[in-house]
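Below is one structure. I have some questions about it.
The excerpt is restricted to a subset of chains, each kept in its original location.
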Amino acid sequence: MKLITAIIKPFKLDDVKAALKAMTVEGMTVTSVEGFGRQGGHTEMYRGAEYQIDFIPKIKIEAVVADHDVTRVVEAIVEAARTDKIGDGKVWITPVEGIVRIRTGERDDDAI
Amino acid sequence: MDSGNVTWILVSGALVLFMTPGLAFFYGGMVRSKNVLNMLMMNFWCILVVPLLWVVVGYSLSFNGSGSVLGNFGRAFGRGFDFGGIEPAVMIFLATFAAITPALISGAVADRMKFAAWAIFVPIWSLLVYVPVTYWVFAPNGWLKARGSLDFAGGTAIHVNAGIAALAVILVLGKRKGWPRDGAPPHSMPLVMLGTGILWFGWFGFNAGSALAANGVAVQAFINTFLAASAAGLAWALVERIRNGHFTNLGVASGIVAGLVAITPGCGYVTSMSAIAIGLIAGVVCSVAIGMKFKFGFDDSLDVIGVHLVGGLVGSLLIGFFADPKGLGFDFAPGLFFGGNLHLLGEQALANGVTMAYSFVVTFAIAKALNATMGIRVTADRESEGLDVTEHVETAYNNSERTMGRSH
């Protein structure tokens, strides 16, 4: 199994979710994060003082998937999240050595 | 009709109407973010339903009559008023009192009551409990008033009444899951403090407006309201500082409200220094009283009993000591400290005792009846998931930047 982590633009979440649902990825976990990257940030101004805000709201999606699904899932995410504008984000893959479904105690591929 | 007096009554009415949203924020800030909308809704509901009921029959039954126990229908459906006189203004001013009284109860039932049950409870309780008690305490011929008990702006009829009713309802409703071991801190203290500010602001209308004229009594009631709130806020803060080592915002807020409750019955009967004394006493007593619920094991979520019942009783009984007709220059029975005898104190005790007994019994019966028919408690699952989503299909805060699909 692998853990697929995707950093995407917030307004793309609905699309990515739909894409994953369509390919029967049945679970994922979503976190509100802030990203720093080439996209750069913006400046805010309060009573004349400038604040450089380097961090931009992003959404992180984590999904543990079976090995044979990894490529498809990554592609689906990339497809759904792309706007072709800077800041679209990344998807990365890390190894998972085991997973348990808390409710049933099922393990590994059964637990995904 | 004196334009100054009319203005005073109308402004006071607007202020008291504003108190119910204020109470909603005061309570709403204290609950978890998953239950805040339910709390707001329970309060707003009272200013939708009760005023209509009040104009249709409530006012007439509460104030219009010559008997000693209940009014008649002489002012029902808005009829019988003298359009050029002060009475319509007084009637609508009092509508705000009728509305906020059941709203007070909502703090006790927080986090677990079915909204449908609350929706029905409010008008029934208003009719069966608020209306008769108000007649006894306030109507010119009401028997408790006629015997000589004093209640300037609603200590007995409103705070003690709502406080004891809260106890009756939660005995039927039961404790929240995990209480008292588990809990959650207030989800938004700034919201609590906003509610506190609005309540204090509005309470000037509540108390000083109850003079029903812009006269010396109104001024004194205004002064007393101010000072008792300050004194009780300070007292509660100091109790916490001494007991736990810190001044807390929630302590200050609670103290302010306790002081406002306690001065409500006596604000037109005592001098400034007595108002400070009443405030200090209420702040200390209520800050201790809110511990009772853990001792006796009733889950009064937001301390309606500790603040409104206890604060109301303290303030009402202290009239028996502090009432000072000479100091204020108009005529009523003096309290023990100002040349009176035990009579006034006895009447205060009786009025509150009767109110508590009646309100407790009838409220308990209403709650039992609703529970038997429709059920008054949400399921355990709904309680865990939160009442905002399960009872109102809404979420209080959606701070996300996300866009989502919508259908209609």
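The first chain written gets the first letter, and so on, giving A and B; residue counts start at 1 in each chain.
Note that in this section a residue touches a chain if its C-beta (ideal position, glycine included) is under 8 Å from a C-beta of that chain, and two chains touch if they have at least 3 such contacts.
Nothing here was measured: the structure is a model prediction, and the numbers come from that model.
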Per-label copy numbers for the whole complex, where each distinct chain appears once: A x3, B x3
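The rule is short, and it goes like this: only the chains that are shown with their structure count from here on.
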Distance between chain centroids, defined by C-alpha means - subunit A, subunit B (Å): 50
